Each structure stands twice: as C-alpha cells, then as structure tokens.
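Beneath this line is the structure, given in structure tokens, with notes to follow.
A single protein chain has been omitted; all remaining protein chains appear in their positions.
Each chain carries a letter (A and B) given by its place in the written order, and its residues are counted from 1.
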Amino acid sequence: MISQLFANSVIAAAAYTLVGLGFAMIYWSARFFNFAHAVTYTLAAYVAYALMTALHFPLAAAAPVAVTAAAAFGAMTEYLVFKRLRRRTASPLGLLLASLGIMVAVQNIVSLTFGDDTKSIRKTALNRVFVLGEAHFTTIQVWTVGAAIVITILLWLILHRTKAGRTLRAVANDPELSRIVGIDSDKVMFWTFAGSSAIAGIASLLVGLDTDLSPTMGLRILLMAVTAVIIGGEGRIQAVAVGAALVGAAQHLGVIVLGTQWQDAIVFVLLIAFLLIRPTGVMGRPLRKAAV
Amino acid sequence: MLSCVDLHKSFDSVVALNGVALSFARGEVCAVIGPNGAGKTTLLNVLTGFIRADRGRCLLGTWDITALAPHRIALKGVSRTFQDLRLVKQLSVLDNVLLAFKPQMGESLWRALSRVGLSDQAAALRVRAAEVLSELRLSEHKHQPAGDLSYGQQKLLTIATCVATGANVLLLDEPFSGVDPGTRELVVKLIDTFRQKSKTVVFVEHDIDAVRRVADRVIAMSQGTVIADGAPEEILSRSEILESYL
Partner (left out) sequence: MEYVIHILIVIVIYATLALSLDLIVGHTGILSVAHAGYFGIGAYVVAVLSTRLGIHSILTLTTAAGLGALASLAVSLPALRLREDYFVIATFGFQIIFSNVLNNWVPLTRGPLGIPGIPEFTLFGVRIASQGGLLCLAGFVALVALAIVYALLHSPFGRVLHGIREDEVLMESYGKNVLRFKILTFAVSAAIASTAGGVYAVYLAFIDPTSFTVMDSILMISMVIIGGAGSLLGPPLGAALLVLLPELMRFLGLPPSASANVRQIVYGLMLVVVIALRPTGLVGAYKVGR
C-alpha cells in the first residue's frame, strides 16, 4: 500500500516538475506569474485529441504537432499581449491579471468546442501495467518520470553550458543591463515562452495519455506546479524538482492521514505555510528586499 | 539625539556599511558627503528603519530604535525625504501635506464611519497645512495634483511634508540636487529655521557649495566607512576627500 502511494507521489512529482519548469522559466525571466500557462498545457492535449479523432492522425504524428501548437500559442501570448504590456509599464500584477483573462477565455473556448465531459486519448499499448513490489504503474507513467528527469537535466545543461542559456540567465538577472550590453531581450523572452510552452505541451500529452482530458486540467495542474516552484525556491532548476517532490509527497502520502478528498487542500496549506515561514523556499536564494 | 553604533550592512557580497558610528545633537545641521556607493543612502535607510542592519544599534534619545518598524520610528519624531522624490502624485499638493500630519483621529476606522468630529479636525488641519504651504511658497499650487509641479516645487513639497510631520529629526536625501537658484536659497533658509527651532538636520548632498553655506558639520563617507568628520572648512579643503569622489 505504502509503496503504491510512494509510486503515485513520484509520478505526480514528475508531472509537476515538467509543468513547473516551464512556469518557472517564465517567472524568472519575465518576472510574473503566468496563469495562461495553464491553457497552453490544456491546448496541447486537445489539439492532439482533435487531430487523432477528427483527422485520424496516429499519436506519433499528432504529438509533435500538438507540442508545436503549444509552443506557438505561448510565444504568441508573449508577442501579442505580454510584450505590449511591458512596454506600457505594466506591473507584475497587471501581467498576472492579463494572464488570468487569457486563461479564463481560452479554457472556455476549449469547453465550448469540445464540451466539459472528459475526453480520452489513451492507447492500450501505453497502458500496460508493470508491477514492482506492491506498486502498480503503467508504461506511460514510466515515460512521464523519464521525461521529467531527462528534460530537467537537459534544461540545466542548456542554461549553464550554452551561450543561449547564459543569455537567458543574463536577461533574467538584469533586463536593463542586458539591453545596454546589446542583448535583444524581446527575442530572448519570445523563445523562452516558446520553449516553456513546448515543455508544458509535452507534459500535457504525457498526463493526458495517463488520466484523460478535461477543460480544467490545466488550471488544476498549474496550481500544483506553482506550489512546487514556490516551495522549491527562487532561481534554480533543481529546486523545481525538489518542490515538485514535496508537493507529490504531501498530496499522496497525506492521503494516509486525511483521505483523498483533502488532497488539494493539503498542498495549499503547505504553500501558504511556506509563503509565510520561508518564502525563499527550500533551496532559494534570499529574496531582494523591496526597493527603498 | 540620534546616534548609531557599529553599523554593518551587506547586500549579497556588496558591503554598504562597514562599522559606522555617529552621533547627532539637537539643533545640529550635518551634511553627509561621499561618492556614489559610499553607503550614504543605506545609512539613512537603516536609521529610519527601512533596512535592518546586520550588526550594530541605532538610538533615538534613550530609545533603542534598531529593530523598530519604520512607521514607529517616524512616530517618534524622525522624518525623511527620498532620493527619488516620493510623493502621492495623483493627490493634490494640499492632500499630500494633510497626509503627513501626525495621527489624525479621522484615520481610525470607527471615526471615519461615525464622522464624529471629522469636519472640525479637517478645518484645523487645513489651517495648519496652509501655514506650511505658505512657508514653502507653494500656496498657489494648493489644489494642483502633486505630479503636475515642477521638479523644484516637488522637492519643496517633500520638505513641506517633513515639516508637517512635526518631526524634530529631519533626514534629507539630496535636498539641493537639480533645483534652480531661487529654490536653493529657499531650502537654505528652511534649514536655517530648522536649526533655530533646535531640530536635528542630517542631509546627504553632492552640492559642495550648498554644504558650505548651511552645514555646521560635514561627514565624509567612502565605501561604507566614515573617513572624516568635522567642521566644513576643515573637511572640504582636504584633498583626499575630493579624491575619493574620483
């Protein structure tokens, strides 16, 4: 029993890591909480669904199109909305509000187009069950954990070992200075959004193949991912994974004490506790004080 | 009156204050000079409670104000201006001054709802505000939004709000920078009246002429430490002080 819960925690943590990484990249570079990331995630799954049911695409073809669509959508929100807002001196709060508006609108477009009932893109091939000790898990779940590990490492390598990554970290650290030095921060932002959204798209497909689709799937997982990012701490890739592990553990192991209906509440109590006691998170660097 | 002992403050790896100990007496007008990054504004921020020092203590009279919240320090009679001219730009000049007056009973929730005594208080405060504004030559702009004033006028307004708080200790951040000669003269006059009223004035400044004209004492800072402290004629003639600016 415990080992099943442990396995569930790991799988959940993997999903939250993937969504959290994209969200965190946007937060660290654009400096706002982007709730539209929730619908970037949702869109990928539904694009795949539409391609597979209406146009009979095989999964192998639908998947890359879906991920690209997510990347394009995310990049477009930056290009059309957030960049304009930045030009007009919008505060982090203004950007957050705009992203909420996008989230509400797109979530309902999905709901209107596809209906509120859950849709499935499951493949029996991917749902073969493995047993390890007392824990059961499926092929797609293994893929999810694997993807989380691979993408985390890849992202770390890109950020720390490539020129593109260093440029991104420069912009994240000090956008003004970067511009003075000649970095085109708009371009950097555009591609950061595209990359983050692609990762969200991958996550969406992996989770969607495991647990079906619904219009609110994005918001639900995003709130877990936001918790993971905040608990993990400011500014480090590994921190997102650590935070996601804590969230996954709290959610699934907390069930032992409180029962499944309180799963989400446990996570948010944890979030609020961290915000109050240790807002820099488990691995975070000290937050800079408000400018005086 | 106002003093500090062994103040240390670092931001990440930058040392802003490195063992600063100073003491300011009543009625003293003291200028703090030094190049950018010397720690002058950090000193002001620590003294007024907006930044907590890593080590050291601040005292106001007999009170230990080191760990006090900024609004509590302000209530004990310390007022300040900011380097970036903080004002409520959307509100009128008059409202900005009215805001600064010490605890007004209308600021209590129950009074605001019950309206008891509010109009009397409002009338009394308007009279006091008019006095302050005329002293600062801002009366004719009373009802204009503070954001519409010229830079020099806004600077005067920030000093007006300090006067309105009734504080006995005024910490001014670059009161002379960027203003025309007429306004400069007015600020010099104002600081003189502060001295006559036994108020303590500590001001950060780069304008050496203004410092010469109005300060009783000059403190030179560099890289977080006090490198000189004494009478203006003596300090300002020393070459190493001027060199630290380069």
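Assume a residue touches a chain if its C-beta (ideal position, glycine included) is under 8 Å from a C-beta of that chain, and two chains touch if they have at least 3 such contacts.
Owing to the predicted nature of the structure, the values given are computational and were not obtained by experimental measurement.
Across the entire complex, contacts from the unshown chain go to A, B.
Among the residues B:Leu7, B:Leu43, B:Ala74 or B:Val93, only B:Ala74 touches the chain that is left out of the figure. Listed residues A:Leu5, A:Ala61, A:Val81 or A:Ala135: the one in touch with the omitted chain is A:Val81. Across the entire complex, the residue among B:Thr48, B:Asn168 or B:Thr200 in touch with the chain not shown is B:Thr48.
Contact with the chain that does not appear here is found for just one residue of A:Ala90, A:Val142 or A:Ile183, A:Ala90.
Taking the complete complex into account, A:Ala265 is the one of A:Ile2, A:Ala164, A:Leu177 or A:Ala265 that touches the chain left out.
Counting over the whole complex, subunit A has residues 32-33, 81, 84-85, 88-98, 100-109, 111-112, 223, 226-227, 230, 261-262, 264-265, 268-269, 271-272, 275-276, 279, 290, 292 touching the chain that is not drawn.
Think of the hidden chain as still there; on subunit B it touches residues 48, 50, 69-72, 74-75, 79-80, 82, 86-91, 95, 98-100, 102-109, 111-113, 115, 118, 121, 161, 165.
We take it that only the chains that are shown with their structure count from here on.
Subunit A and subunit B have CA centres that are 47 Å apart.
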